[in-house]
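These notes concern the structure reproduced below.
For this view, one protein chain was removed and the others were kept in their places.
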Amino acid sequence: MALIDVENLKVYYFTRAGAVKAVDDISFSVDKDETLGLIGESGCGKTTAVFAIMRFAAPPGRIVGGKIIFEGRDILTMSAEEVRLLRGQGIAMVFQAAQNALNPVMNVGDQITEVIRQHEQVTKAEAWERARKQLELVGISGDRAKSYPHEFSGGMKQRVGIAIATACNPRLLILDEPVTGLDVIVQRQLLNLINDLRAKFRLPIILITHDLSVIAETCSKVAVMYAGKIVEQADAISLYKNPAHPYSKLLIEAYPSIKGEKGKLVSIPGAPPGLLNPPVGCYFQPRCPAAMDICREEEPTMVAKDGRIVACHLYK
Amino acid sequence: MALKGFAGFAIRKISGAAITIFAIVCFNFVLFRIIPGDPVRLMFRDPRVSAHKIQEMYEKFGLAGSLWEQFVAYLRQLFLYGDLGFSFARKAPVLEVIADKMPQTFLLVLTALVIAIVVGTVLGAIAGWKTGTRLDSIIITGSLTLYSIPIFVIGIVAMLIFAFYLGIFPLMGMYTIGAGLTGLAYWRDVAWHMFLPTCAIIIWYAGEYIIVTRNSMQDVLDQDYIISARAKGIKESAILLRHALRNAILPVVTITGINVAFAISGVIEAETVFGWPGMGRLVYDSVMARDYPVLQGLFLIFAVIVVLANLAVDLIYGKIDPRVTVGGGQ
Partner (left out) sequence: MSWLLKRLQGLRKFLKLLLTHNMGRAGVVIFVILGIVVIFGPYMRTVDPMRTGVLQNILQPPSSQFWFGTDHLARDIWSQTIYGARIALLVGFVAAAVTTAFGSLVGLVSGYFGGKIDEVLMRIVDFFMMLPYLPLMIVFAAVLGPSIWNIILVISITYWPFTARVIRSQVLSLKQRAFVEASRSVGASDNLLMFSEIMPNVVPLMFAEAVLMVTNAIYAEAVLAFLGLGDVSTMSWGIMLHFAYESGLMTMAPWWVIPPITCICATILAFTFLGTAVSDIMKPGYREARGL
């Protein structure tokens, strides 16, 4: 049985102008040994979907439908208290690097002990020791536990975030754009750290990014999102070698290769649709090079093909 | 070599304050000597001034000398002898006149300020935490309205309603004259007299703290570390206290420094209306009596109080916000 099973998740934002379907009926699952990468353009709903797993929906957003089965229980039907206890301990999250995710007036040691003491019965001294160990685990000297967030660089703040998230040995780790906005050397160090931790603790990970190379480095499974829907799900290698959905194909082609001949940079023309009044039929159809008549009328459903799942009229 | 940490920070702030105080002293001198209609010269036309006194002032302050000589004499009198001049209306040194009134003012202001800050911050935090709800609207409209009304107006209204018509509180003064009360009874009497003027100041002052704390709380709640704390499974009450309030309070401390200037103006108004015998009422009495030396002395003292209060606030802020004193980056 999968560790986490998201079924038909729907998250809408109810604005004055109408309901924006940020996440519209998506399903995916992650097993104990897997790492799922969620990829898509900005605004495609990947962060919203993953926030929903923690049952976060910032108003005017609301989770309107679906199930999120974690370790046999549906998160969406749990009580608020049960969800709160799950956060940080069952499922933990590391936020985007560039953001202000650390409290500026608390030192990093305290921010780690805070989560430990919330979920476990330990003394202050024990928690502090554990905090120091967590810092060492992510490659920061334990002596820096008394330092404040503004004393760290972006990459190190990310490490602190990882230290906090793994402090209570969560069963699932979610990483939202973990290396976006950092320079490539720091990116590599962080990705190595993530892979090490995953191997060491056999930690299932859901990772959000818009950068294909990050997924290539860390993920076993990939789900491609577009305009609030998942258009393709496959294991990483199959997706890269043989993308089925036209959008996936274009994404992969758009990524320039260091090796080989020099070619023109490819981009996907057009822009993602506004989710207030999405186009009829397939959402991708206005930009799709392989669009057919049926694409403009009917929304494609997910079908299994060659060991992957695709939502495209090309495959029936 | 710049000193590190809090010590360096403190020294920088203290020396800044010292320079400002000196600048204020110079400004005070300029104010009363250079402006046309120089009231110091008006002194000579004041019938209350004896010729002997004029001679004394003449010598002390070198009034006939060049502006520079006057300035040096002024500085000497001020810093060496603590001499702020002489009040002819009251026939006493200005410093004595003012010092006599200081305790009453501090009693009134400090009480009012402490209560206003506590009430304002709490209400503002609630309004910020519950933004968009009815409670928030009530709090915000109420405080915006009360904040717009000048304190002396609040004082007059309070006096008419509670002192005159309802007769709950005394009209004026600090204690019941001729009652000869001592000890606890005396202080109860003072407190009874103090109630209305204190309320007048609080009503206005709290309004500002409510608005600032609310805005600050709203900004803080938008920050990522709030949702990050939720993702750790921290209880809402702990988030409110440890994460939200702890950060939202920072601007509140900052404005307290600036607010001392408002507090001084407020105390002038409140004391005047209620006849509370402090420095504020002294301003009014001195204006009425055209007692310019006292006015000049009061201005100087008020300005220095503002500088010192700002210094205290800066130092406190340095203690609670690590970003100011500890170096950043890596």
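Every chain is named by a letter (A and B) in the order it is written, and numbering of its residues begins at 1.
Just so we're on the same page, contacts are C-beta pairs under 8 Å (C-beta built on N, C-alpha and C of every residue); 3 or more make two chains touch, one makes a residue touch a chain.
Worth saying up front: this structure is predicted, and the values here are computed from it rather than measured.
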| item | value |
| --- | --- |
| Residue of B:L95, B:I139 or B:V283 in touch with the missing chain, whole complex considered | B:V283 |
| Contact residue for the chain not shown (choose from B:V94, B:L123 or B:V306) | B:V306 |
| Identified contact with the non-displayed chain, of B:L31, B:V72, B:A92 or B:L241 | B:L31 |
| Hidden partner chain, touching residue among B:L75, B:I149 or B:I255 | B:I149 |
| For subunit B, residues in touch with the removed chain | 20, 23-24, 27, 31-32, 35, 37, 39, 144-145, 148-150, 152-153, 156-157, 160, 164, 171, 258, 260-261, 264-265, 268-269, 272-273, 283-284, 287-288, 290, 292, 295-296, 298-299, 302-303, 306-307, 310 |
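The rule is simple: only the chains that are shown with their structure count from here on.
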| item | value |
| --- | --- |
| Mean-CA-position distance for subunit B and subunit A (Å) | 53 |
| In the complex with subunit B, residue positions of subunit A that touch it | 54, 56, 58, 84-89, 92-93, 95, 99-107, 114-115, 118-119, 148, 150-153, 156, 161, 164 |
| Interfacial residue positions of subunit B with respect to subunit A in the complex | 223-225, 227-235, 238, 242-243, 246-247, 250, 320-323, 326-330 |
